[in-house]
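Questions regarding the structure given below will be posed in turn.
Every protein chain but one is kept in place in this view of the complex.
Presenting chain A:
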């Protein structure tokens, strides 16, 4: 029970730490946009390794859509204790995952308050998704969109070479 809280608190401290570090380094330059790429990279490495652990007993995935479905159900339940609520695709390599109660945002607000701060808390997850898919041989770009907390949409764009 305590590990859920531990994960949430650790995550928010990582975000605070990275942002403070950025502030110290950028004192001379006026950095208007927050640099979330470090957090995203931490997520990438984490996702890359955790997918090995989570899929060690499973057979290979039939196709990309199957992989996406796995991400939405088992993967999300293992990390965020719930499943993705809505998956949409255009079958051309673009997928939208919608989570109506994203774990790191449920404590922030129930609507629009604190909306400017929301991107910081979804950057890690974007990295986790990107890392996991990278290790499953799907190279992609992941971005997130938050309109009404606590629901959040992750846009995955698969890059075919």
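One rule holds for everything that comes next: a contact is a pair of C-beta atoms (placed from the backbone, for glycine too) under 8 Å apart; a residue touches a chain by one contact, two chains touch by 3 or more; residues count from 1.
What we mean here is this: contacts and distances are computed from a predicted model.
Visitor: For the chain that's not shown, choose its UniProt protein name out of "Trafficking protein particle complex subunit", "glutathione transferase", "Electron transfer flavoprotein subunit beta" or "SKP1-like protein 11 isoform X4".
Guide: The record for the missing subunit names the protein "Trafficking protein particle complex subunit".
Visitor: Quick one: say which of A:9, A:65 or A:78 touches the chain that got left out.
Guide: Touches the omitted chain: A:9.
Visitor: Among A:46, A:109 or A:135, choose the residue that contacts the chain missing from this document, as touch is defined above.
Guide: A:109
Visitor: Which positions on chain A touch the chain that was left off?
Guide: So the residues of chain A touching the unseen chain are 5, 8-9, 12, 15-16, 107-111, 113-114, 117, 121.
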